[in-house]
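Let me begin by presenting the structure, written as structure tokens, before commenting on it.
A single protein chain has been omitted; all remaining protein chains appear in their positions.
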Amino acid sequence: MTDIIMPQMGESIAEGTVTKWYKKVGDHVERDEPLLEISTDKVDTEIPAPVAGILSAIKVQEGETVEINTVIGVIGGEVQKEEAPAAPSGEAESTPASGATQPIPRVTADPTPASPEPEASEPGLRSSPLVRKMAREHGLDLSQLTGTGRGGRVTKHDIENFLASPSAAEATPVAPVAPTPAATPPTPAATPPPAEAASPATPPPLPPAPTASPPPLPPSPAASPPPASQGRDKVEPMSKMRKSIAEHMLISRQTSAHVTTVFEADVSRIVALRNEAKPIFERDGVRLTYTPFFVAAVLRALKTFPLLNASIDGDKIVYHRDHNIGIAVALEGGLIVPVIHDADEKSFLGLARAVNDVGERARTKKLMPAEVQGGTFTLTNPGPFGGLFGTPIINQPQVAILGIGGIHKRPVVVNDGIAVRSMVYLALSFDHRLIDGALGDQFMADVKRRLEGWDEKIL
Amino acid sequence: MSEVTYLEAIRQAMWDEMERDERVVLLGEDVGLYGGAFKVTAGFVEKFGTQRIIDTPISEEGFTGVAIGAAFNGLRPIVEFQFIDFIANAFNMITNFAAKSRYRWGAGVPIVMRGPTGGGVRAGPFHSQNPEMHFVHTPGIKVVVPATVADARGLMKSAIRDEDPVLYLEHKKLYRHIKVAAEELEGQEELVPIGKAAIRRRGKHIVVITYGAMLYTALEAAEVLAGESIELEVIDLRSLVPLDKECILEAVGRINKVILLHEDTRTGGMAGEIAAIIVEEAFDDLDGPILRVTAPDTPVPFAASLEDAFIPQVEDVVRAARELSAY
Partner (left out) sequence: MRLGKRQLQELLYYMVLTRRLEEALARLHREQELTTPLALRTGLEAVGVGASFALTPKDAIASSLPTVGTLLLRGVKPEEIVLQFLGKETSPSQGRDGLGYFGDLARGIVATTGHPATHVSVMAGMAFAYRSQKQERVALALIPEEAVATGDFHEGINFAAVQKLPLIIVVVRYPSYGMDSGVTQLYERAKAYGVASLPVDGSDLVQVVQVVETAMERARAEDGPTLIEAVLRSSRRYFGNESAIPAPFSAGAHDIEDDEGAKDVDNDPAWRFEKFLLQQDWLSEADRSTLVARAEEAVSDALRTADSTPAPKAQHSESAVYARVES
């Protein structure tokens, strides 16, 4: 008996994936005849048979990844029944499957004519791609299940029922390849893919392929941090979102010549207007915040100063026709910038609704990928914990970002008297490669003027 | 309270865009003085004049060419085909000129080609066709198929603002049958992005992927099946090119059983293309065969009894869903 092991294909290679077995259990192989194909981080290669003989066992199935030096198959010795991965046959008796439970070795040439119900007599042998995938992931032997589909076919429903049944815990081996939503029924039908890994720096990578819906419950053990016992520090891997934010912040800093200008605006009129309109908006189901006022003022200023709604492409200036406004939303452990597309096409109510909507869905991770892409200008809000203003980092490939500080009442001089007014600091970071200081300040003066002299009907 | 029909939404969108952008012009047979065979452009020539609303001779190839040339020189023409069946006469101009100019020599062709499609109105083989696949198969053209009032408006606006040739397929049976309250339409987005499908009904057992007037057939079937505890999800594709693969694959990932429904004929239809995508990219998510419910491979017949047998009906969808549910 000769074990075939997963070879080490390079110094840094720790694991490999079996991509194809060229032989079946029971086949004869010559020495050095290609036996299987593997794929690692570095190379894809064929593995020849180390000796001549009968392939008696395949221990690692196609598509599975194992550490180097793992036994992946055996040549010589007794031909072993081809088994589902990690499904010890001894456990079969504890399953709730009916009558004929022992998998029947496939007979290739059956001389007897098909019986009227041939499918029913071989439960589990007919299934579907989905069912076979679920079986692989949960280490199930399909022949142990009772199929309720046509002709005794095992359906997704059958697997879900089986997994939910009390005996499933016993019957199911412990190490599924990967947790799937199907393992924890019922999956909420309406959950869109999570908008993960977003950052203000660039449009985030696409969320995972929609076919892999979010694992709703406990994190897989494989994903937990390494033991924190090396010294006194706690070490944990960055989340994907954190990594992405880190990367994009740095890229933005390296890309743009950041300059920040700070203005102060008297928003007393807006505060009054908002307080007055709030209950009316509430009747429409819209929670009126200050954000839509700032968005509306910015949109008008952008139309006057289109260079702020532009991008740099090599040595060209790209003026964006669309006005897609990003609104930075803080999340636990990160932030995301949903984008209100064609914000200039919306009424004030529409803007208020859109601000609510993207904010809410950002927090509940229900944004679609397109909704965090294509922004042409971004607003961020460093004020909620009392900060006066911040110097935000530009969301590439945009050229400016407006930070809105907290709105606070302050004594200010009005007509040589001292009055108490609602004031806000507005900090604009802009890309000095494209925008001169004077232009940045003119833009800000325009925003300030529009906020202070707000004259737009909002109802 | 006033209501807005599907037809009125198309009309309103074109009107708005013509007011918004003076580069938008409209040409076709009888679009001016007569106001269009279906009265989609009634009142336009009075408002916009004969230099923007152009009555053309019956010459689909010719006036499509005119639209292309005008687009090269900065206009944004909308071409009306009185019945979409006659787009066949402009096939060369659309597929060889409009579709390939950007690729060959960088000249974009921002035109909208629109007209009434589809059957169900007893109009026979030359006034009932669904020509989408000729153009879906031609790289360089976008194809949109609005089914709702809001989409009729929103996709038209997006199509007019698009930089590429867009084929905008209206369903004549929806023109006056589908309507919403004006107020409801007010609250909807004015621009509907091209290339995004919409989920019109949530369900967990079978997803029906469709477009155009068949949306309503699918929704009715879903009502019927709800009484049998078979929950249909219904996806309205809205755009055939670009196709919202993401939406399709996401739904297949959740629901695992798929029915593809369209009014167009079967062979070489959109259903076959989508089935291929699902099998290539989501094979492991399938818990049953992908079923197609489509018209058969014949011309659209005239007599009511024949036409009803030709166009997929609610019962056809219900039957397919039962079969797939039991699989």
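Details
For reference, chains read A and B in written order, and residue numbers begin at 1 within each chain.
As a working rule, a residue touches a chain if its C-beta (ideal position, glycine included) is under 8 Å from a C-beta of that chain, and two chains touch if they have at least 3 such contacts.
Just so you know, these numbers come straight off a predicted model, no measurement behind them.
For the chain missing from the display, the contacting residue among B:5, B:41 or B:56 is B:56, taking the whole complex into account. Per the touch definition above, the residue from B:132, B:151 or B:164 contacting the chain not shown is B:164. Of the options A:56, A:324, A:373 or A:396, the residue whose C-beta touches the omitted chain is A:373.
Screening B:7, B:26 or B:71 against the full complex identifies B:71 as the residue touching the chain left out. For chain B, the list of residues touching the undisplayed chain reads 25, 51-52, 54, 56-57, 59, 61-75, 77, 92-93, 96-97, 100-108, 139-140, 142, 162-164, 194-195, 242.
Operating definition for what follows: only the chains that are shown with their structure count from here on.
If you check the complex, the residues on chain A that touch chain B are 128-133, 149-150, 153, 155-156, 187, 189-190, 192-193, 209-213, 341-342, 345, 350, 369-370. Of all residues in chain B, those touching chain A in their complex are 189-191, 193, 196, 202-204, 233, 246-247, 249-250, 252-256, 281-288, 326-327.
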